[in-house]
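What follows is a single structure, and I will ask about it in a moment.
The complex appears here minus one protein chain, its other protein chains still in place.
A, B, C and D label the chains in the order they appear, each numbered from 1.
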Amino acid sequence: MALIFDKSYPPPGTAPGTLSTDDKANGGVQRIQVSPCIRGHWSATSTVTIEDVPPTAAADDFHWIDVQGTPSVAQLHRLGERLGLHPLAMEDVLNTGQRPKADDYDTTLTMILGLPLKDDDGALHIHQISLFLGKGFVLSITSNGHDPFPEVRRRLQGRHGRHITEPDDLLYALIDAAVDHAYPVLDAIGERVDALEEAILDNPGMETLHALHGLKRELIVLRRHLWPTREVINQLLRDHADVFTSDTLLWMRDVYDHTVQVMDLVESYRDMIASLLDVYLSSMSNRLNESIRRLTVIATIFMPLTFIVGVYGMNFEHPNSPFAMPELGWYWGYPMVWLVIIGIAGFMIWRFKRMRWF
Amino acid sequence: MALIFDKSYPPPGTAPGTLSTDDKANGGVQRIQVSPCIRGHWSATSTVTIEDVPPTAAADDFHWIDVQGTPSVAQLHRLGERLGLHPLAMEDVLNTGQRPKADDYDTTLTMILGLPLKDDDGALHIHQISLFLGKGFVLSITSNGHDPFPEVRRRLQGRHGRHITEPDDLLYALIDAAVDHAYPVLDAIGERVDALEEAILDNPGMETLHALHGLKRELIVLRRHLWPTREVINQLLRDHADVFTSDTLLWMRDVYDHTVQVMDLVESYRDMIASLLDVYLSSMSNRLNESIRRLTVIATIFMPLTFIVGVYGMNFEHPNSPFAMPELGWYWGYPMVWLVIIGIAGFMIWRFKRMRWF
Amino acid sequence: MALIFDKSYPPPGTAPGTLSTDDKANGGVQRIQVSPCIRGHWSATSTVTIEDVPPTAAADDFHWIDVQGTPSVAQLHRLGERLGLHPLAMEDVLNTGQRPKADDYDTTLTMILGLPLKDDDGALHIHQISLFLGKGFVLSITSNGHDPFPEVRRRLQGRHGRHITEPDDLLYALIDAAVDHAYPVLDAIGERVDALEEAILDNPGMETLHALHGLKRELIVLRRHLWPTREVINQLLRDHADVFTSDTLLWMRDVYDHTVQVMDLVESYRDMIASLLDVYLSSMSNRLNESIRRLTVIATIFMPLTFIVGVYGMNFEHPNSPFAMPELGWYWGYPMVWLVIIGIAGFMIWRFKRMRWF
Amino acid sequence: MALIFDKSYPPPGTAPGTLSTDDKANGGVQRIQVSPCIRGHWSATSTVTIEDVPPTAAADDFHWIDVQGTPSVAQLHRLGERLGLHPLAMEDVLNTGQRPKADDYDTTLTMILGLPLKDDDGALHIHQISLFLGKGFVLSITSNGHDPFPEVRRRLQGRHGRHITEPDDLLYALIDAAVDHAYPVLDAIGERVDALEEAILDNPGMETLHALHGLKRELIVLRRHLWPTREVINQLLRDHADVFTSDTLLWMRDVYDHTVQVMDLVESYRDMIASLLDVYLSSMSNRLNESIRRLTVIATIFMPLTFIVGVYGMNFEHPNSPFAMPELGWYWGYPMVWLVIIGIAGFMIWRFKRMRWF
Partner (left out) sequence: MALIFDKSYPPPGTAPGTLSTDDKANGGVQRIQVSPCIRGHWSATSTVTIEDVPPTAAADDFHWIDVQGTPSVAQLHRLGERLGLHPLAMEDVLNTGQRPKADDYDTTLTMILGLPLKDDDGALHIHQISLFLGKGFVLSITSNGHDPFPEVRRRLQGRHGRHITEPDDLLYALIDAAVDHAYPVLDAIGERVDALEEAILDNPGMETLHALHGLKRELIVLRRHLWPTREVINQLLRDHADVFTSDTLLWMRDVYDHTVQVMDLVESYRDMIASLLDVYLSSMSNRLNESIRRLTVIATIFMPLTFIVGVYGMNFEHPNSPFAMPELGWYWGYPMVWLVIIGIAGFMIWRFKRMRWF
């Protein structure tokens, strides 16, 4: 299930910047891919160990270092030393579950973004992507082993689409890829909302309600992730506009539009789910009404009849009294009782028919 | 039914600006109408093929190129080359279901607006209108085959109303026409709200609830479309005021007022529907109360009576005991029982009458 | 009933500024009263026809032209020509149901305000007041035949109260009169809320709920009218402060305070009504509980008893069996059964008493 | 009960500044206390009649004129003349029920504040306090006879606490005293919320709900009073900071903090009450469930049993037929039926036990 609180935090009062998280939980680095860009041309991407990560590149050139999996403390220390990362930035990498944010530590722009992904069980997880834009390098660290950038890597060499030649182009491409991961997730949510809508209008049950609650939970998680993402990209456009060429800025604004659009969708789904809940609750009370109605009909018809037949089951007997249930001895007594019974039942049914209770 | 998520999106990481959407789904161009305006005078409108779309006009003159139907990738490429459109703008044209927005790509002002329309089944769709104001041309692309601008085309030649002689006049007229399409949609919603109100105050049922939910859904979709529309027009007034003459600006503010008014209506309808839902739920619980009351009345009257007649149906018999149901043998036994029965029933009915349960 | 959507709108795409509304629906001018102010002194007010409306006055002087009833297109054209009104302003006069707004067309300040009025059936209507402040004239047009300014007219000549000698004084007085029409309406709503509160705490029924819904509807309409009114007056104070002398500005701020106060009241009533609805729904579920409880009590007491008397109504008989309901033949059999019955009934009643179900 | 609409208003269109309210309703001045401050030293406070109110004091000196009770029109006129009050300010004094506000009329700073007080019946009233800071005088008018400033008066002479020597010090002390009157009111509300919480978790009933509604009503009234109070004090700090010495400004910010804190509390109580209402409604539906369950248990156990004993109450008899209820004549017939009855009842009870319905 989608977790709401999955941030790991040190005991209050610990010196911030202390790198001390549980290495085992984090899983360690699973793959490092380095793509060097020399004077606007991309060399082949190579998979390296943490020891072979190149230091910051010469002027005009830069490397894209893509780390898959949260590094252990030791691994991150090595990375940090080689690339000159700030302790706070490194702490954020380790303490996954951060809120999206952008900070400018010395000469390195640091961004924390989230990557909404459905795992194999269909549960939603927000994995953490940390992006660093420094002198001569772009570093991306994805908190789980997933590779979110295969399309970007393909474009480095390819001819189609806009060509990436500058670090800010690459940063934009990475942000764009991270943000666009929300579309398939929302698409799946949309399909489930549609399915639930059909189920609720048709034949709702407890499992429909649980599904509704599950969806709401996912939207809460998504929303908590998307709001700050929007904020971060806006902040980038506002405060760090100098990082980008005016051309890339135009494309960044497009990413911003995407986050706004995605937030809009989340809000719309929330509204939809609220409306579906109303329909569900009304259906429940409708069903209740129907059961009660049926019960009332049955009771209203049979209670008087049972009373009547009870009357003629009484054992009054007095040889001389003309009042000791003489009906019992009449020639037409029994048929008369049936007439009365059928009359009462017919009248009741007629009344319920008129009230449209049948 | 009104779709909430109907945006088409490429796989995350794809280079933005890639024109790659499914041509078949988009349907292709259905008609292109070109109206040239030479020194403030409009020549006759002609229907042309994509090959005959004129390039940007000479100084002082401009064309209005009105494309009906989303172009295919190839068609849009040709259009884009001839008129110098930006890749991002062209991507937005293809990926219909965009959020309304305005962007300034180089020298071309690009706007994405929505056109709320009821299709033949009464379902609400927000079609996409893309407007481009460049040097020497105004380009409008409507995502479906519908022609939203017949009135505008009539005014080009006509004498009544304000005469259109400049590109910004035309842009204003197109925006105004697009925005005003919300009025008939809201008018229809208003009528349905009124009808539902009557139905709910009269005789609500499950189908009333479903209609309420359907209306809510439409308002969610409309709202998601109208909020950014208002924003876009405000942004136009604020950031792109230089595009318009001071006279046209006055008229643009009028359009802005329309969007605000329309949003107001949507919010008011939301409030109304929320209030109607409350009435509906209360009616349901009222009905339940009535059924239960009826059941209680019936049970309270007949259960004691059935007990009494049951008592005299018991077979106690002892030749010598004076306690073996002697009532059964009394002269007035049977009438007495009836007196008791009628007394109890009368008392119950009197009490329920006093409690106003009848 | 209070209408939510009562704006008349032309077909989308029509040239704005086209004066084309249905003259019959609007009703035409019913009375025009002209009050000339010559060098700070008011001449007598005269009722004139549209032909006799004076053109703008000489320097230092001004007329107050008060039109009651929405003019027909022809009448408005004449008025517009004589006083130099902008087409958009005239369109707003005709298309009643406008959102309150203030615009500055050329030299004429135009304001659209609303006049909340209860008609004879007690239904709330927001009539439209259009105010124009031009060189040498103040024009007021009220959309229905109602005269909202008798008090103002009295003050023109009178001695009590602040004397009106300038156009901005008059404009202020008219705005103030229009805004203050909300007080009696809110007063009436307040009384109905109080009455409903009593009814709901006492003895709520379906008609209480319908009254609650009716109130909510009126508040939705009022709110939709009052929000923009507040905005308009604020905008006047902010952007058009030059229209007013510093002294009048002080009084205008007082009007602004009134609109804020009125909005506050509307919001408070909304909160009250929401709270009353909660009380209503809880009362309903309370009643349900009581009915069900009564039913349960009756059934729990009589069902076991009916079972017992049923047992002794069985016809088991075996001459030699000691098990064939020998109780029936006991000397104390019948009284014993009554003891059991009374015992069971007493125990049940005692338990229900202890649970406070009686 | 706490009134929501208790503003007195003149007919719309009346000249503002007209002093015309109902003198009888207002009650007239009940006491006037004048405390002169000569060169930073306070002379003894004397109770005077309206005729003896001193005019504005000489330079460096000032009087504190404390009026208890809303003055009549004549009385206010006299006061206004002597101290030079603005007509609008005087109108606000008479039309009690004003929204808190601060205005700068000529040289006199005018503030309207509210004084939340519980009257003897425990009903909440917001009385009006009007404060005027002019040259040489501070005037305070409390709308009812209550004296809200005994502590302040004591401090004038006393030695403990901060000494008041300037008009702005006094104004601050009066505002502080007025604002702090909200604490005991909120304290009382807090106690009632706690009591209600206990009642609702324990044994809720209709009277709990009515108490909840009463609290909500009071919070609506308080909130309507406190929001603008906060605003007014903020406005004072922002726009009228020149009135205060930098030292007093520090203390004024403390008052502002108080209003914020008080608003926070009101919002928290609203949240609490909303949560309590949810608990209440759930308790109701829980009870309903229990009643219905009990009813179902009773009916499910006794209906089959009654049917069975009914079977053996039938009078089938045929001398030769082996099918004419031979059980009735069996030796073990009667005990067998009891076995069946006990078996069925036991099975039902066992099932209900397993479902935890007991």
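Worth pointing out:
The definition used in the following text is that a contact is a pair of C-beta atoms (placed from the backbone, for glycine too) under 8 Å apart; a residue touches a chain by one contact, two chains touch by 3 or more.
Here the structure is a predicted model, which is why all the values come from computation and not from measurement.
The chain that is not displayed touches the following shown chains in the complete assembly: A, D.
Per the touch definition above, the residue from D:47, D:107, D:157 or D:285 contacting the chain not shown is D:285. Screening D:79, D:212 or D:265 against the full complex identifies D:265 as the residue touching the chain left out.
Only one of the listed residues, A:117, A:188 or A:209, touches the absent chain: A:209. With the whole complex as reference, residues 4-5, 7, 9-18, 86-88, 98-99, 101, 103, 105, 206, 209-210, 213, 216-217, 220-221, 224, 228, 277, 280-281, 284-285, 287-288, 291-292, 294-295, 298-299, 302-303, 305-306, 309-310, 312-315, 325, 327-335, 337 of chain A touch the missing chain.
Interface residues of chain D with the unshown chain, by the touch rule above, are 148-152, 155, 160-162, 173, 176-181, 183-184, 186-187, 190, 193, 201, 250-251, 253-254, 257, 260-261, 264-265, 267-269, 271-272, 275-276, 278-279, 281-283, 285-286, 288-289, 292-293, 295-296, 299-300, 303-304, 306-307, 310-311, 313-318, 320-321, 323-325.
Following the convention adopted for this analysis, only the chains that are shown with their structure count from here on.
Shared contact partners of chain C and chain D are absent. Interface note: chain B and chain C, two copies of one sequence, contact each other through mostly non-matching residue numbers (shared numbers fall below half of all numbers used).
Computed from the mean C-alpha positions, the centre of chain A lies at a distance of 40 Å from the centre of chain D. Each of the following residues of chain D touches two or more other chains: 313. Listed by label, the pairs of touching chains are A-B, B-C, C-D.
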